[in-house]
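The other protein chains are all here in position, but one chain of the complex has been omitted.
Chain IDs A and B follow the sequence of writing; residue 1 opens each chain.
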Amino acid sequence: MKFSILAILAMGASVPAFADWAETVEAAKGQTVYWNAWGGDQRTNDFIAWVSDQTEELYDVKIEQVKLTDTAEAVSRVISEKSAGNLDEGTVDMIWINGANFLAMKEQDLLTGPFVEELPNAKYLDLSPTSAASIDFTTPVEGYESPWRLAKFVFAYDSARVSDVPASMAEFVQWAEAHKGRLTHPTPTDFMGATFLKQALVELAPNKDALQTMITPESFTENTAPLWEWYDALRPNLWREGQAFPDNQSVQQQMLNDGEIDIALSFDPASTASAIEQGLLPDTARVFVPENGSIGNISFVAIPFNAANSEGAQVVANFLLDPATQAHMQNIEVLGSYSVLDPTKLNQEEAEMFDALPTSPALPSVSDLGPTLLEPHSSWMTRLTEEWAKRYTN
Amino acid sequence: MNIKKNIIGIFIIALIVPPILAGLWIGICASFGKFGSISHGPVSLEPWGVLLTEPGFISSLSATLISGFLSTFFALSLALIGCYWFQTTYSERKFSRFLSPILAAPHSAIAIGFAFLITPSGWFMRAFSPWLTGFESPPQIITSNDKFGIALALGLAIKELPFLFFIAITALRQIPLSSQLKTAAALGHSPKMTWFKIIVPQIYRRIKLPIFIVLVFGISNVDMAIILGPTHPPTLAIMALNWFHSPQLEDIFPGSAAAISILIIAILSIMVWEIFVKYIGKAFTAWVVLSKRSSSMEHLFPIAKSLILLIVFCGITALLSLILWSFAWRWSFPNIFPENFSIANWQRAISNASSIIYTSTFIAISSATISLALVITWLEITRGKRLQKFEWVFYFPLLIPQIAFLFGIDIMLTHLGARNALFNVILVHCLFVLPYTLITLEHSWRNIDQRLIKTATALGLSPLRTLWRVRIPILLRPILIAFAISISVSIAQYLPTLFAGGGRVSTLTTEAITLASGSDRRVAGLYALLQIMIPLIAFTLASLIPLWVFQNRKDMHGGRA
Partner (left out) sequence: MTLELSHFVLKTVDGKPLFSALNLKIDKGEVVTVMGASGIGKSTLIDAIGGYLDPHFITDGEAKINGVNISDMPAHKRKVGILFQDANLFPHLNVGQNIAFGLSEKVKGKQARKKAVDQALSKAGLSGFYDRDPASLSGGQKTRVALMRTLLSKPDVLLLDEPFSKLDPSTKSEIRKFVFDHIREQQIPTLLVTHDKEDIHSELLELTAPV
């Protein structure tokens, strides 16, 4: 297995698409890339370690994962370096980034770019202006971050404990009433907690188009009124009566595993299957999605403007987009994260690597997942979490 | 010669005080809206406004105070009364065998284990379910992460009880205990009442400094609060940390305000504690001189004894649960033991954690070595000198909430161009390691039998040679113990590693805390276990090396140290 991946990668590496790229690869030799990535998931950490082994062998580029509890730590690091006048020896080479953090960095000119189109493997991506790889939370990517894994909002539950699952966000109210204290969501200061609210907002907002534009006080009041009404009805029946919340989805998954609650949520459709694989959820755990679909987006890597090992970071970003890497990543036994590549751009040999991957009953098919709903404009998330904190913190 | 010594002494003090003051100053400025290029103007109260109007600020404040005061009061009263029991019935060895692992374990490791014990699906509940409780799924009760910070207070108490206990025992050695107990008994007072009325006040006076350290840590800690504390809203220290780590640069301001507010709260808390103790102390003495020979107070002793046993039991069980988790594959509610075991966690850890173990050990050994060298230098040059009076400044870093100055120190290091994260971490660790090196070594160093030193000098040895040939070999045991304690202190540092390392330096502790907010209790448990193993190895070596070096020297065992 390993041999074949290396063989394919070596082929790819031997035909550089751009002359510039050869220079980048040359400059990257011997670099160590400090990849700042949320470290709460052991499998992701293991995958990053695997990537490091591969890039070291192929390109002489090592990866040192800086495990974050919150991606914002890396952002604030870059900010403080900038304010201290460190313009070319930055300690953060690459960040696993999304949404608000990306917007913050892009707005403050803290990123290298555009660089994505220069990556040879960018040819496998759908980079049309409205594609998921081109828009991160309604913020145009414009080549400042490179996709690496697909995220789609799903719920997990234990089929041995629960047989009925809510078909829509609205139905969660009745469900919670019938299963008092068995539902919760991560605190909305956490990205996943905010996504839970956003998923409900997308379903309940009267004027869905307004969600795709910059927020205004009027559109906020109008579109969130049904959301708060829904939440007021839901909250008393939440775990600990909605007075306390898990820190993030990993803690929530552990609570599902412990049987403290019945539903967990995730931005990775394969996470349940891989958690079962690792003994972190019971074999009977399954995935469900609201019938009308769920929010989806892509996880990216970005390179700070002052990264000391910027070339190495580009080599890693490119490696992550290689079909063999993506197929390895999608393997349920490895990471089980869905590929970000456009399947229509793969040749037959490349497509077969994906077809050959093992399956699992807890792994939803693409059709199980339903339609992908668009993320609201990032200004909504900030306001939404602020308003939630104001209303429900005491 | 004297001037040279004074200069060295002042230099050592200068390594500690100015960085902290500068760190505090940067924090205070930022809390008033002044921070480099993004300043709000000369002085702005806006950050304080943001802090005070933050949703849940009052709840956050009260959880902060409750966890700080409750844990300190609880651990202290149990330690003070507990010494009685220790002194009269249990032999030192027997009891300290149970306390040592808790003392050696970092706060975060205890917190990870304790969280599993008390959570509704935890070990305690599993022990009684479903056969007694009837619970097939975990009950809807609030145990860990409660709003008031009680779980946090208990977690802190588990960790602080052994610390205060050993400190109290040390203080006890300076009190002519048996003659005082005899005298009071001859006056008709029972031993328990004598303990309460006569001995406890004398211990208290001697251990004020450690008590304040515990109180400040209780109020400002992050390591345990992340795992056991309230989440919505969190304690003030976590609130400050979240702001410091926010992607919005502006959040540095309310973050600094929160950090400085913790400093103010810590100062006020020490004052309140002092006033409270003074007031209580007066009433207490008035009661003591009434000299009632018996009182219902005696019933406190068996209660305290059971509480101590309970707390120590929790600590030990918490550590045991970590071992089980690290070898578990699946372990679901309500099973009291894992369904199946696996060494997969360890196999994976050996490949992933080896560099982290290496980094942690390297940092620990480096900072312990630097601290030891500084402490020995300090003790040597201040022998019989007025400079000794300034020794309290070494405890500065422990008496000021870490979060109030670490951000500033981080900014300062960046400005000074100190960009080697590992180096910065080692330096900042020294600030927190050094006071413990000093506190453990000071007593035996200063009380060495002076006749030996005089004999050496009379034989013509220079002071430096006396140090190398006589003092250090004779004090090898206490030196190694101080070194081991320094290592355990360094291993446990979380916030200093996070700030000085800029997140780039992963140690077992940063890793364990990150994993504690993840989904895999097995790996979190494993890292917590690794956290404990390094200090334990250090302590074992510290006790074995002197035995081996001095195997034929009877007078070098026991006693002296």
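Note that contacts are C-beta pairs under 8 Å (C-beta built on N, C-alpha and C of every residue); 3 or more make two chains touch, one makes a residue touch a chain.
All figures in this text were calculated on a predicted structure; none of them were measured in a lab.
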Contact set of the excluded chain (shown chains only): B
From B:Gly36, B:Pro55, B:Pro139 or B:Pro191, residue that would touch the chain that is not displayed: B:Pro191
Residue touching the undisplayed chain, where the options are B:Asn2, B:Ser179 or B:Asn447: B:Ser179
Positions on chain B where the hidden chain makes contact: 176, 178-191, 197-198, 201-202, 205, 285, 288-293
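Assume only the chains that are shown with their structure count from here on.
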Chain A and chain B, separation of their C-alpha mean positions in angstrom: 37
Residue numbers on chain B that touch chain A, as the complex places them: 35-38, 55-56, 59, 119-121, 137-138, 140, 142, 145-147, 230-233, 242, 244-249, 252, 329-330, 332-333, 342, 348, 351-352, 410-411, 414-415, 419, 421, 502-504, 506, 510-511, 513-515, 517-523
Partner chain B, residues of chain A touching it in the complex: 34, 36, 39-42, 45-46, 49, 64, 66-77, 79-81, 83-84, 86, 89, 91, 100-101, 104-105, 108, 161, 180-181, 187, 189, 239-240, 243-251, 253-255, 257-260, 275, 278-280, 282, 389-390, 393-394
